[in-house]
Structures are given as structure tokens and as C-alpha cells.
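Shown here: the complex without one of its protein chains, the others still in place.
On to chain A.
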Amino acid sequence: MQISPIHKYGQYILLTIVTLLLMLPVLLGISLSFSTSESIAQGHLIPDKFVITNYIDVVKDTNMLKFLAHSFIVSSVVMVGQVLLSILAAYAFVFIDFKFKKTAFIILLSTMMLPFESQIIPNFNIMRDLNLLNTYSAMALPFLASAFGTFMLKTSFEQMPAELRQLSEIEGLSHFQFLRMVVMPYCKISLITFALYSFLTNWNMYLWPLISTDNDKVRTAQIGLRQMRAQDTASNWGLIMAATIIVVIPTLLIIFLGQKYFKNGLTSGVIK
């Protein structure tokens, strides 16, 4: 279809308006993070004096950097665990014939419809009884396996040409060699997609880190932000927004870098 120039400019204008509306909360947050408290108190949405003191205060006066480090550790550990365990499980489902395969797969899938929110009380009790509250173990252990990841990687492994498997058998590759030298390189895109998705999900986790910590020892950035909102800093919008912007940067980077992976990767595993 031919697009007339007027139509084209109209579309650009519409796209720009929508972009500004969608990003308004973020733009305001950024703007406030560079404002002085006086400026905000006077009702200015755009700083009358551009300052970076809020960011300096976040670094100096709050534990936010420490919390960010905690978030990074927990998210990385869970990501590695989920990718690893999902690769192993998906490999078994695709390349090995074994008894009760179908049953095992249905049981695995069924975990996807059991909401974690319904399991928090017993999980909390497990961690409390093992004396693991306020530790990285409590934060990471419940999430090391992922039914979604196994399902997604299984779908990806299944799309490999059957000849590759036959060739590897003729070449006498062991299962481990086949996995490392053929399957993983071939399914690289799915692996990256799932790894990014996993990190993102864990970085943004809220309920469990809230329940499993009650001091600053391993508290994550998300819960750190929540504390700032709850404490006496609540009215210091500049400080809160600076902390908020700092916390959102890593995941926004992942989204920008991983966009092309997400668009195809996340659906291919789920919709046929």
C-alpha cells in the first residue's frame, strides 16, 4: 500500500504522542531525581536547578548499592541454576527414551499452574526451620528449577534436524559431547533468551524476597526501594526517584539488548 506523506507524518505524530504518554511516569521520575526537594515542594516537575545530589545521597546515605549487589548475586545464581537444570531436563525429554517420560513431563508442566503465592507459607516455614531466613540460600533455592525453561528449551531442542543426532551417533559422540558441541551451539538463541528472561524475572522478584528477609543482610534492591517508601524518606521524592532510576537501569538494558530475542523466543516455546 502506498503511504502518502501526510499519512506518514500523521503516524509519526501519533507514535510520538503515544511514546510520551507511555513514558510519562519514567520521564517524571528522571526529572524529579535531578530536582532539589525545594523545587519539588514548590510543585515544579522540571528542576529549576539541575542537581545530582540525590544520586550522591543514595550512594552515601542508603544501602542501595549493597542491595543492588545482593540482587545481582541472587539473580545470577538463580539464572545459572535455571539454565543448567532446564538444559539437563530438556535434554532427557528430547534425546533419551525412558520409562514414564510422558508422566514425568505432565507432572513438570503441572507445576506451571500452581501459583507460587499459594506456597509461600510452607516455604517460609522450611527456611525458618532450617535457619536460612536472611541468607542467599533462602532467596535462591526455591527457584533453581524452572518448568517454563525446561518447556521452552525442550521445544527448541526438538526443532533440531534429526540428522545431527544420527551423525553424532555415527561419530561416536557421548551424550555430554553431543550436548556441549552440537545441541548448545545450535540452540544458542533459545538459551540466551531464557537466560535473559530468567535474570529479568529474578531481578524483579518481590513477594519472596520480602518474606524471606527481615534485615539488610541479603536484602535485594526491590525490597530496599520498598523500605525507602515506607520510611521517613517517603516524602523525599528526589531521593526515592534517584534510587528508583538506579534500580531500573540494569533491567532496561536487558530489555533493550534482548528485545529481538524476546519477541520470538518467548512465544515459540508456548504457542504452536
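Convention: contacts are C-beta pairs under 8 Å (C-beta built on N, C-alpha and C of every residue); 3 or more make two chains touch, one makes a residue touch a chain; residues count from 1.
Just so it is clear, contacts and distances are computed from a predicted model.
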Hidden subunit of the complex - UniProt protein name among "NADPH-dependent 2,4-dienoyl-CoA reductase/sulfur reductase-like enzyme", "Glycerol-3-phosphate ABC transporter permease", "Quaternary amine transport ATP-binding protein" or "DAK2 domain-containing protein": "Glycerol-3-phosphate ABC transporter permease"
Omitted-chain contact residue, chosen from A:69, A:144 or A:182: A:144
Contact partner of the left-out chain, one of A:51, A:92 or A:160: A:92
Positions on chain A contacted by the hidden chain, ascending: 1, 3, 8, 11-12, 14-15, 18-19, 22-26, 28-29, 32, 40, 43, 45, 84-86, 88-89, 91-92, 96-99, 101, 104, 108, 111-126, 141-145, 147, 150, 175, 200, 203-204, 206-207, 210-211, 222-223, 225-226, 229, 237, 240-241, 244, 247-248, 251-252, 254-256, 259, 262-264, 266-267, 270-271
